[in-house]
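Excluded from the complex is one protein chain; the other protein chains are retained at their positions.
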Amino acid sequence: MPSGRYIDPMSIWSYANPVKFLTLSARVQPVLWAAALLSIGIGLAWGFFGTPDDARQGSTVKIIYLHVPAALMAINAWFMMLVASLIWLIRRHHVSALAAKAAAPVGVVMTLIALVTGAIWGQPMWGTWWAWDPRLTSFLILFLFYLGYIALWEAVEDPDTAADLTSVLCLVGSVFAVLSRYAVQFWNQGLHQGTSVPVATGGRTVADVFFYPLVLCMVGFALLFVALVFTRTSTEIRLRRAAALRARAVREV
Amino acid sequence: MKALLLRDLRLALRAGGGFGLALAFFLIVIVLVPFAIGPDPELLRAVAPGVLWLGALLACLLSLDRLLALDFEDGTLELLATAPLPLEGALTIKALAHWLTTGLPLVIVSSVLGVMLGLPSAGYLWVVVSLGLGTPALSVIGTFGAALTVGVKRGGLLMSLLVLPLYVPTLIFGAEAARRGALGLDATTPLLMLAGITCGVVACMPFASAAVLRMGLR
Amino acid sequence: MDVQITDLSLARGGVPVLAGVTMSLPAGQAVILRGPNGAGKTTLLRAIAGLQPALSGRITGAEDRIAYAAHADGVKSMLTVRENLTFWADVFGAGGIDAAIEAYALAPLADRLAATLSAGQKRRLGLARLLVTGRPVWVLDEPTVSLDTGAVAMFADAVRAHLAQGGSALIATHIDLGLEAEVFDLTPFKATATTQAGATDEAFL
Partner (left out) sequence: MPELGKYAYEVMSAYAASLVLLSVLVLWTLGSSKRARETLAQAEKEAGRDG
């Protein structure tokens, strides 16, 4: 329990104290929101108005500025939830559990955007709205995992038990999500093009004109994710604090 | 352990135990399929392995509801948690009992129901083998879902939502093996993958299930 | 070996209910747990049974020596009385069920399905389960609910025999069982609003 243990005030874990997190969050939130909206605004405007059409894909290439960052954040949100769940299970920091809870709806929306833009993009390119392409299918499965995770949070009344159960679900779900990814790849080889920005290899398959606004959009989506998670975590903390204050008031009577 | 297995089997077979419900559900799903997609024998033949797999999966899911919920309501789970039997072992046994009363009969019946869908004769062996390898994984994964939702009121629907995505890899490899087998193609790779999933799941999931059940009982 | 509870704090629903509970349950003795509703009797018993973690403090001598009985008996209505008892005897690996059937006068009911029993008869079956576990420490939460006077006497006799064999019993109850037992009142250990025991809610205050 954080309250029982001495924590170096300079340590990053000191922000695991919910009330201290609230003050930090209040300080950084305006900056995060401004930076996120600015970079998404500039990135999307640059991409939409300032880049040429692709020779093969025509103007549909402009969808890349939504599709790729959303897809990236859909996966990263789950990964962040996985890390936060592990921190909760190991160190029992409430902020961590609540941050995982706060990130889930953001992940859902990112997954939805990736799916919708993917379907709209696929229509002219592949001639169909929906193809059981491995990547699209994997995102659909990820979407189902997000729904189950959120539903479990909603269904369990005791907040600590809910945090425990959802953390284990997140861990087990991650393993099965990876398994599903390979199963789906085995099941259908797919139409989807290779990844646009293979970070690991350093190479890339998109031309510079498309690349720079795309990077700006990815940064913007990442900042927006962080801003949303900070705000939503603060919301969860405030609700828990209000409930704790009321529970104490009842106890005193 | 043997006592728990025998008790679960006896309970399932007694009146109100729900044995046969899953089988009847499976039968009805298979009967409804031609109504839904038409009586064309070619079409039915093509979808038969997949439909058998999907029907078995849904029948399995349907019966998960009773796996832990009844024992939770009458306090048996709390008493088991204080018994010398480790909870991991108890849950493995309960999954085994679930498989013996649901999965195994489904495997046997599937070969008969294949006739109704015009399953090609080459496919029977593969449908039965893939279901036989895959249904234990369904029972074990389902036990995890049941343990997750044990304290939740009206948790049945929630459990389906949690368990179905976890069933995806098993379904894909199982149905793929049955489909390839029915088409006379080589089904070794998906069967091996399916067996791998079943082994991994049987080895690891009981620990997650027991951990989750302890949290739920608290 | 005695069960020893040292400076135990417990929470229910994220709020501390008990703080600084210290007591011991010596072999061969019974302790009656008292306290008003909501004092934390059930919470304490569940913690001793290992079903619930403590916020702080220690419980020793309870591990794998406890037979716990709560409001729900774990009786399967579609099994006979004998099958129910045999199951628990096998799970605990303790052997015969005849003594348990005799102690609670269940012989005439032994081959009836538990579904056909009355509430009091079911309760007797649930208490008979304690005898087949062979565990030395009984942790009982309101064991006499729905029992008539005769059955309460059977229960008291069973506890006495258990104590005579060197067992011990911790019983939360409101009625007088006629046992030679120490009474332990939980009221003084009620957690106050300022208790800092590491309960969940404190992190948010």
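Letters A, B and C mark the chains as written, and numbering starts fresh at 1 in each.
Note that a contact is a pair of C-beta atoms (placed from the backbone, for glycine too) under 8 Å apart; a residue touches a chain by one contact, two chains touch by 3 or more.
It should be emphasised that the depicted structure is a prediction, and the values quoted were computed from it without experimental measurement.
*Asks:* So which shown chains sit in contact with the chain we cannot see?
*Replies:* The chain that is not shown touches these displayed chains: A.
*Asks:* Using the definition of touch stated at the top, determine which of A:Ala16, A:Leu32, A:Val106 or A:Ala163 touches the missing chain.
*Replies:* Candidates A:Ala16, A:Leu32, A:Val106 or A:Ala163; residue touching the omitted chain: A:Val106.
*Asks:* For the full complex, which residue in A:Leu24, A:Ile42, A:Ile63 or A:Leu82 touches the chain that was left out?
*Replies:* Once the missing chain is taken into account, the touching residue is A:Ile63.
*Asks:* In the full complex, which residues of subunit A touch the absent chain?
*Replies:* 44, 48-49, 53, 58-60, 62-63, 66-67, 70, 105-106, 109, 112-113, 116-117, 120-121, 123-124, 224, 228, 231-232, 234-236, 238-239, 241-243, 245-246, 248-249, 252
The rule is short, and it goes like this: only the chains that are shown with their structure count from here on.
*Asks:* Between A-C and A-B, which chain pair is linked by the larger number of C-beta contacts?
*Replies:* Answer by contact count: A-B.
*Asks:* Just by CA atoms, which chain is the most central one?
*Replies:* Nearest to the common C-alpha centre lies chain B.
*Asks:* Using mean CA coordinates as chain centres, what's the gap between subunit B and subunit C in Å?
*Replies:* That gives a centre separation of 37 Å.
*Asks:* Roughly how far is subunit A from subunit C, centre to centre by C-alpha average, rounded to an integer in Å?
*Replies:* Those two chain centres are 47 Å apart.
*Asks:* Two-or-more-chain contact residues of subunit A, please, as numbers and ranges.
*Replies:* There are none in subunit A.
*Asks:* Can you tell me which residues of subunit C touch two or more of the remaining chains?
*Replies:* There are none in subunit C.
*Asks:* Which residues of subunit B touch subunit A once you look at their complex with the stated criterion?
*Replies:* The contact residues of subunit B facing subunit A are 144, 148-149, 151-152, 155, 158, 161-162, 164-166, 168-169, 172-173, 176, 189-190, 193, 197, 205, 208, 211-212, 215-216, 218.
*Asks:* Where on subunit A is subunit B touching in the complex?
*Replies:* 141, 144-145, 147-148, 151-152, 155-156, 161, 164-165, 168-169, 171-173, 176, 179-180, 182-184, 186-187
*Asks:* Going by the contact rule set out above, which residues of subunit A touch subunit C in the complex?
*Replies:* Interface residues on subunit A, with respect to subunit C: 1-4, 17-19, 94, 158-160, 237, 240-241, 243-245, 247-248, 251-252.
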